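All protein chains of the complex are present and in place, except for one that has been dropped.
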Amino acid sequence: MKRIWHGLLVVLLFAGVILAGCGAPPATSPPSAGGTESPQPQTTAPTTAPQQPATATQPPAAAPATEKTVIIGFTASLTGKLNVESTRQTNGLKLWMDQVNKAGGLKLADGTVVRFEAKFYDDESSKDRVQELYTKLVNDDKADFLISPYSSGLADASAVIAEQYERIMITTGAASEGTYQKGYTLVYQTYTPAGRYLTGAVDMLASLDPNAKRIAIVHENDKFSTDVVAALEKYAVAQGFEVVLKEGYDSGTTDFAPIINKIPANVDAIMGGGHFADGQQFSKAIYSKNLPIKFIALLVAPPEPTFAEIGDAAFGIVGPSQWEPLAAFTPDYGPTGAEFIEAYRAAYNEEPSYHAAGGYVAGLILQRAIETAGTLDTQAVKAALDSMDMTTFFGRIKFDTSPESHGLQIGHSMVYIQWQRDASGALTKQVVWPKEGKTADPVYPIR
Amino acid sequence: MSPGTIASSIADGLLIGIVYGIAAMGLSLIWGVMSVINLTHGALISLGMFGVYLLFTTFGLNPYLALIVVAFFGLLLGVLIYLIAIARVIDAPHLSSLLATFSVNMIIIGLGTAIFTTTPRDTGFSLGSVQIGPVTLQGTRLVAMVVTLIVAGALYAFLYRTRTGKYIRAVANNRAAAELMGIPSTAILALSFGIGTMLAAIAGGLISTFFSFTILSGGIYELKSFIIVVLGGLGNPLGALVGGLILGVLEGVLPLTMPNTWVPVIEFLLFVFILLVRPSGLLGGK
Partner (left out) sequence: MKQWLHPGFWITFVIVLALGLAPIVTQNASIREVMFTILLAISMAVSLNIILGYTGYVSFGHVVFFGLGGYLGMYLIDSWKASLPLAVLGGGAIAALLALALGASILRLRGAYFALATIGINEAARTFVANFEPFGGPTGIELHFSVYRDYGGPAQALWIAYYAVVGITLFAIVFSYLIKTSKFGLGLMSIREDEDAAEVMGIVTPRAKTLAFVFSAVLPGMLGVLFFFKNGNVEPGDAFRLHFSIETLVMIMLGGQGTLLGPVLGALGYQRLRGLLLTSDVKIGTLPLKDFQLVISGILLLIIVLFIPAGLVGWLRRRFAPLRRVLA
């Protein structure tokens, strides 16, 4: 009896696995999808109903329907190491989409009303399946426009697909310059590029203390952070600073004591960092070692609200941010910062971080471009993006149009925050740079 | 390079090394008793971190009291994991036990990511620091050292001074012979796995008092534990403590002589090299 049960269980189990294996491929693609794939994708006539894939017979831009659903495709890191930042980015994007749809959608030149719909999959914070999923988004889900995944590495892998199928992609959460220097023509960057993440901190230090000349650079040994500090070092040296130490650390490092012991005693400033957990830990380690450092600027971690969990160690730390709730830009397009914050709070019951704002603005950029173009045609929207120069609550948006670095963000610049104490002694974030956007004077020296 | 810098580096190395040591002890014990490489180890360390963090932040329980609670549940969880996932494959080829522990690891990490996300956590707990000459020592790390020494001492006393400990050593030595002598080997194996898990959870709890962490952080200590158990002798839990100290000091001192990013390369090459020339470990017998 027992044997029979055992056998039955095994058969069922494998039947499940194999059915999943064999049955799935046809199921994931529409039955008539065979004919829709061709070297020239039908971007000119976005398919509204996947059940009618005979798009080849549909003349471009003919017979405007009164209403159209535009599919925005992207992947999000629902699992894996990028899940926090990516989820916020997705939240921001969805908020934008909900608002546009609730307001009745967009009106095109020919009177068509456009509504947006999101299609997305989990990329597990890994590059393995990004291209597979984006190809699926374009071919099966008929995505009309693409938004990048979070992080430079994943965005880079997805950009190839966007370019190959001639879909416009707005990248957000991806700062490395490399992606825009490969000859792409349809990929546009929302974030300030990596090279300008910490250069402002150098300017800030120079204005605070002309005698502070010695900088130690300590950074995560990955693509993004290495790109940032390469530009930082070049800029600092050109401004007359001396880089007395430049050290990398392996991603996932928790013990920073060995590096801190290497920092010479007479260093004025420490700059660098990497991502979240390491940046938080590094600040903590500097504090517990009582280093007499006057100025510390680290990547990514400081702007996060939970950075304050480390208590006193957070005091005085400066961090570049793509956007801050406090920074008061006067937008000429889209909501004001306060409106965005309020809507985001209402929707997700948390404070928006710059990842969330980035996701929202990626949608806003697309919206503006479609409005300007008055059509969904890829080339027309591309032209609108190329000539775009607007200020949103996120800051200025303008793209490089030179063939060498097409799509690179050149309008937007970083703001710098510092953790300070308010009157009651609680830690608060203040914008301290640039001067025109500041909400408080920088604390200097911090120790 | 000043003598102060070198002294700091060595002191820091020893303090982190002893924590590495306790993290590796459980792995080493389990290997020694049942020849299983426990790929759940990292996830269990992470659970220890979250245990102390949650008890401290939600109930305000002192982290060191929380550690006792975490250790107790670690023991139970370990026995449970052994009975469910490992007992059946204990005599199967290595691949089976490797994959059995790995699948438990997947389940824990999967649940952990779904529940806690991967946002870094920090207990925000501090005991200040002590200044001795040029060396600054963090209070939480000093306490961690003391706790580790107590745990290691207790483990030693348990293994060498109690009957159950004797049984464990007998099973580790020769399971078939031990069974012939009337030792209940399944119970002993389950207990050993429980103790191994408890040590991992304690290590995680201690680490959470001074480092920020996520559900994935344990993986780093798991990798380091592999190096340590080889340094200290596979299957020798107390050797792991020495192995941890060696690794800690290496990590403290090597960066003074070379770019920091080369240190892990050296570590892993050393690890392979020791496996090749002395598979029983630097301090291993035979």
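By written order: A and B. Residues from 1 in each chain.
In the analysis below, contacts are C-beta pairs under 8 Å (C-beta built on N, C-alpha and C of every residue); 3 or more make two chains touch, one makes a residue touch a chain.
Please read these numbers as outputs of a predicted model, since none were measured by experiment.
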item: Option touching the unshown chain, where A:221, A:372, A:391 or A:413 are the choices; value: A:221
item: Residue in contact with the excluded chain [from A:117, A:163 or A:371]; value: A:163
item: Hidden-chain contact residue, picked from the options B:80, B:98 or B:143; value: B:98
item: Option touching the unshown chain, where A:124, A:247 or A:400 are the choices; value: A:124
item: Positions on subunit A where the hidden chain makes contact; value: 6-7, 9-10, 13-14, 17-18, 20-22, 24-25, 28-29, 33-34, 37-39, 78-79, 121-122, 124, 126-129, 131-133, 135-136, 138-140, 153, 156-157, 159-160, 163-165, 178, 181-184, 221-223, 225-227, 248, 250-251
item: Contact footprint on subunit B, counting only the chain that is left out; value: 31, 35, 37, 85, 88-89, 92-96, 98-100, 102-107, 109-111, 113-114, 223, 226-227, 230, 234, 259, 261-262, 264-265, 268-269, 271-272, 275-276, 279
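The rule we apply is simple: only the chains that are shown with their structure count from here on.
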item: Subunit A - residues contacting subunit B, complex; value: 79-84, 87, 221, 247-250, 252, 254-255, 257-259, 261-262, 276-277, 280-281, 284, 288-290, 306, 309-312
item: List of subunit B residues in touch with subunit A within their complex; value: 5, 8-9, 12-13, 16, 110, 113, 117-122, 124, 126, 129, 131, 136, 138, 207, 210-214, 216-217, 219-220, 251-256, 259-261, 263-264
